[in-house]
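Pasting in a structure now, in structure tokens, and then I'll have a few things to ask.
A single protein chain has been removed from this complex, and every other one stays in its place.
Let's look at chain A:
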């Protein structure tokens, strides 16, 4: 059976009411899932049911609603853990989004720098090195950059080749014995590159550094198994994987979470408290101060169920096929230059491009008039833009509900752009 036929895209589309929306008199073609995905009725419905039927704060009351809410929240944690192959649900920390998950990691280092008793793996200072790549989303760059600035450590990065791949040859040189942490993106949000992880993780292990992945663009699109990846932590975000906004995930190995100082402090993360001192609850509670996003966790669990039912292998196959079609069609457009890998191998269905010398803002505006939603700008990856000498790009990104017909409409609409600005 053809891999692409394993997803019944028409049936999937029926689950997403927003895809029936009209933009003016044109049907919506949503090609911006790399920014945020749409949510199926199953997710919306699960959140509504919870809110109408079981809403209560968690872990605080003995009443029926409190226990239902706690069960729903912890059930979501278990579901997410199983989805990414985590050995224990306690290794899953709910955050606000990927950005907060990565900051939580970076602040573990910063807080450890102030604590003489901190675990040596988190001790960082002058002479130590932090490694990222040149293709990071700002969310996986700035927290590490600021950590380096505040602690006197040095930030280094793996560069990008002209083909939009990581310059793996430089890895032994960039990741040295001084390196304490390597954090890199699994799938690049501007270039669409799917990075091979084994060489970088192996090198990080060799020098005794911790290694983590920004999995924001991988968990929604390809099967992810943390045990198989052999990394120490990953971060991802609910709203890009058919779930709601307001919830993200940090997965980290249990012994790391044990050793890490908390990020935010306050209610729900304590064991005992006096006016002078506090002892902290074990992970994950230690990292979930305050009332967490409970309804959002329920929504995320429904999204995970939805993806599980589709099968992540099928999702991957659908998007690989879609990426191939996008590249093939876009390459036929005169004056269009793809920024990123030009072959559908090691690549997601996220394609950035420049179009003649028409500014992406103008491209996006005209596409919008045709009902086509793409993202324009620097995509929170300014260093990547700089690397390719562009200020901004237009980016089309596909997901489980996108069709060839929508790509065809994109290509046709680009002719319209040319008409206005040609």
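Please note the rule applied: a contact is a pair of C-beta atoms (placed from the backbone, for glycine too) under 8 Å apart; a residue touches a chain by one contact, two chains touch by 3 or more; residues count from 1.
Assume contacts and distances are computed from a predicted model.
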item: Candidate names "(2Fe-2S)-binding protein", "Nitrogen fixation protein NifU", "NADH-quinone oxidoreductase subunit F" or "Light-independent protochlorophyllide reductase subunit N"; UniProt protein name, chain not shown; value: "Nitrogen fixation protein NifU"
item: Touching residue (missing chain; options A:88, A:198 or A:365); value: A:365
item: Among A:64, A:176 or A:391, the residue in touch with the chain that has been omitted; value: A:391
item: Chain A, residues in touch with the chain not shown (by the definition above); value: 23-24, 359-362, 365-366, 368-369, 376-378, 382, 385, 391-392, 420-421
